[in-house]
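With one protein chain removed, the remaining protein chains of the complex are shown where they sit.
Chains here go by letter, A, B and C, matching the order in which they are written, and residues are numbered from 1 within each.
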Amino acid sequence: MSDETWLRTSIATSTADSITVRDRDLAGELMGRVSFTELTFLLVAGRRATAEETRLLDAVLVSLADHGLTPTVLAARLTYTGAPESLQGAVAAGLLGAGTVFLGVVEDTATFLAAILEDTDATDEAALRRAAEAAVSARTKEGRRVPGLGHPIHKTEDPRTPRMYAIADETGLLGPHLRLLRLVAKAHAAATGKTLPINGAGVAGAALADLGFPPALMRGFALVARTAGIVGHLAEEMAQPLGMPLYQEVDRRAVYEPGEDSKS
Amino acid sequence: MSDETWLRTSIATSTADSITVRDRDLAGELMGRVSFTELTFLLVAGRRATAEETRLLDAVLVSLADHGLTPTVLAARLTYTGAPESLQGAVAAGLLGAGTVFLGVVEDTATFLAAILEDTDATDEAALRRAAEAAVSARTKEGRRVPGLGHPIHKTEDPRTPRMYAIADETGLLGPHLRLLRLVAKAHAAATGKTLPINGAGVAGAALADLGFPPALMRGFALVARTAGIVGHLAEEMAQPLGMPLYQEVDRRAVYEPGEDSKS
Amino acid sequence: MSDETWLRTSIATSTADSITVRDRDLAGELMGRVSFTELTFLLVAGRRATAEETRLLDAVLVSLADHGLTPTVLAARLTYTGAPESLQGAVAAGLLGAGTVFLGVVEDTATFLAAILEDTDATDEAALRRAAEAAVSARTKEGRRVPGLGHPIHKTEDPRTPRMYAIADETGLLGPHLRLLRLVAKAHAAATGKTLPINGAGVAGAALADLGFPPALMRGFALVARTAGIVGHLAEEMAQPLGMPLYQEVDRRAVYEPGEDSKS
Partner (left out) sequence: MSDETWLRTSIATSTADSITVRDRDLAGELMGRVSFTELTFLLVAGRRATAEETRLLDAVLVSLADHGLTPTVLAARLTYTGAPESLQGAVAAGLLGAGTVFLGVVEDTATFLAAILEDTDATDEAALRRAAEAAVSARTKEGRRVPGLGHPIHKTEDPRTPRMYAIADETGLLGPHLRLLRLVAKAHAAATGKTLPINGAGVAGAALADLGFPPALMRGFALVARTAGIVGHLAEEMAQPLGMPLYQEVDRRAVYEPGEDSKS
C-alpha cells in the first residue's frame, strides 16, 4: 500500500487504552453522556446534534421503526424459521426488503423538494407557493405521482404527519423542506380536486432534509429504525412462532398450476 | 386460515387514523415523547424502560455501535462498491458478519453468568465469590476460555468496562450479572496468575442480562447499534471510497498459487 | 503488506489476455468444455470431477433446487415486493433461511455417518451393520433423533432416495456413507419398530460425503441449488406477484393482542 491516502477514516479508531468515535473519547465523552440517537447523528453527520435536532431525529426514528406485520417483517420471521441460529441473518433478510417500494418515498420526497428549493427563495412564502404549484403541475402532467402524498390505509390523514410538524415547530426546525411539503400537498389538492394526506414516509424525508441529510443517506436512518422493529418481531417470533404456521397455511392452500409448455 | 390463533402479534397495528406500537399510540404517546432507545426497549421487552434502564441501554448501544474499519465494516463498504443502488444491501452485508466470533462474546458471557446465578444466592457476596471461583476453575480445567475476559487490543483495560460499571452504579442497576462478572475476572486472575480485563462485549452482555434480556436476544441490540455504525461508514464511503482501492490493492498484490492437482 | 503469504488464492486470476480458474484457461479449457456442475465441482474441490462424479453431483443439485413455496422462497418473494430494484437482495434473503432447520440435515447426516465410519472397516458389511446398530442405539437412548430419517410429507418414502441410490449404483459411487445410511435406517426400524424413510436431505449429505466433500461445505452445494430455485420463483413473481397479496391477506386477518404490561 504505497500510496495510502485512500486508507483513512474519520469514523473511529482505537489504541491500547482508548476508543475514539468521531473525535470523541467513547468511554469518557460518549457513553453515559449521549443517547444512541445522538451517537447515530454524530456517526452519520460527523458533528454533534443540538437538543432540538436530537428530538426531531428521535421522532423520525420512532415514526419509522415498526408498522406491524409488513412484508419485510414477514421475510425476517420466515428466515428465522429456517435459520434460528443466525439472528443477524433474519435481521438482514428483513432489511433487504427496505427498498424503493416502501422506503423509496422517503428519499423521493426529499429529492423532489430539494429540486424545487434549488431555484426558489425559501424565505419568500409566496414564491415557495408558486414553485410548489408549478412542480405539482409539471409532475401531474407527466402522469407521475407526487411523492410523499397518499397512503393505502391512512386515506384522510396519516397520524404521524401533524405530530411531526408539531415537533418540528416546537423545536424551531420547521425548515424549508417541511414547509414546502405542506404547500405541495395544498397545491396538489387544488390542482386535482383530490385531497391526499402527507404520508409518514414523506414527512420523514422532509424532516431529514431539514436536518441536513442528503437523500442518498436517508434510507440509512430508516434501516436503523427498522432494525429495532425487526428485533422486536424476532423476540416475539421466538416466543410465539408465526413463520412456520404461515408457511404451512400457504403450503396447504397453494394451487399448483401446470405450465403452458407441453412436455418435451 | 381456519384456526388463526397463530396469526397474532403484540408489536404493532394500525387503523385508518391511528398506529399502535406495543399498546401505545405512535403519534400521541411515542413520537416526541420517547427516545429511539426507549422505543427499542419497548419493542423488544414489551414494557416501558425506566429512566435508569434507558440510560444503561443507551450506554450499551453507544459502546457497541462502531470500532472503526472492522471486517464487517469492510464487507459493507466492499458491497457498496458493487451495488451502490442498494444501501440496504450494503448494510445487510455488514450485519451478516455480526456472528459468533465477534458478537458471540456478548451472549456467551451472559449465558455463562446466568448458569452460575441459577444455583447461587446473588445477595450473598461470599457465596457469589465461591461460585465464581468454582465456575472459573471448572472452565479452565476443561481448557476453555472464560467468556468476557481479554481483548486483543485493550490488553490491560478495556476503557468501556469501568465506564459501564460506573453508569450501572449511578443508575442503581449494578445487578447480579455485572457484580458476578467482576468476581469472575478476579477469580480468573487468582487462579491463573494472569490478569485479563473484562472486555466491552462481556460487560455489555452482563448489563443486558441485568436489564432483563435473555441471551438469545442480545445480538439484536448489537445489530441495532451496528446498523448506525455501518450507515456512518457508508456515508463516508460515498464521499471518500475505500472499497474500490482496497480491492485494487488486493488484486495487485495477491499471488495466484497453482493447485496441487495435476490437470486431468 | 510486508509478509504476504496470506494474500494468495488458488481459485482464479487474470492477466490482460487470459483468465485462469483452478489452473485451467477459462476460455480455452472450460467454456464450452465443462458443464456448470463440473465447474462447481472444480471450484470447490480443486480438481476435475469424473463423468460419474458429475452425474451424481448433478443429481444432488437437481434434488435440492426447489420444493415449491417454502419459507425461504416466501422470504425471497416478500423481499422482492419491497425492493424489486435489487434482485440480488431478494435472492440473498431467500438464501439466508437456508440454515440449520431445513439444510442442517444434510451436514448432520454426513457428520453422523462420518463419526461411525471413523472406527469401522467400511468394507466389512457385518461390521458396518453392527456399528450402525450401536450408533442408532446410542442416539435413541439419548433421546435424540437419528439425522437423515423421516420427512413431514413423505412419510413412507421420499421419492428422491431410491433414485439417488440407483444413480449412485449406476455410477459406481455407492460409497461407505450411502451404504451405511441404509443400514442406519434398517437399524432404526429394528430398534424402534417404526420404519422411517431416508429423506432427501440425508441422502444428499451421504452422497456429498461419498463424493469427498466435508460436512462444513455441503451447505454450499445446497446454496448453489437453491439460488436456481429462488431465481425461478422470482421470475414467476415478476409475472404473477404473490408477495403483495400474501402480505395483504396477513394484514387483513392478523389479530393484534394487547400486551400483558399495564401502561406506565
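Just so it is clear, contacts are C-beta pairs under 8 Å (C-beta built on N, C-alpha and C of every residue); 3 or more make two chains touch, one makes a residue touch a chain.
Everything numeric here is computed off the predicted structure, so don't read it as measured data.
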Displayed chains that the missing one touches are A, B, C
Listed residues B:Glu85, B:Asp121 or B:Asp169, member touching the removed chain: B:Glu85
One chain isn't shown here. Among A:Gly46, A:Pro162, A:Pro214 or A:Pro245, which residue touches it? A:Gly46
Across the whole complex, the chain not displayed is touched by subunit B residues 1, 68-72, 74-76, 78-86, 89-90, 92-93, 96-103, 243-244, 246-247, 250-251, 254, 256
Name every residue on subunit C in touch with the hidden partner chain. 1, 6-19, 21-22, 25-28, 30-32, 34-37, 39-40, 43-44, 55, 57-59, 61-63, 65-69, 86-89, 91-93, 95-99, 103, 153-157, 159-160, 162-164, 166-167, 170, 216-217, 219-221, 223-225, 227-229, 231-236, 238, 240-242, 245-246, 249
For subunit A, which residues touch the unseen chain? 1, 4, 7-10, 12-13, 20, 22-24, 46-48, 83, 85-86, 88-89, 92, 96, 250, 253-261, 263-264
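Everything below uses one rule, namely that only the chains that are shown with their structure count from here on.
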By C-alpha centres, the chain nearest the middle of everything shown is B
For subunit B and subunit C, let me know how many angstrom lie between their CA-based centres, rounded off. 31
Multi-partner residues in subunit C (2 or more other chains touched) are 1, 83, 85-86, 89, 92, 96, 250, 254, 256
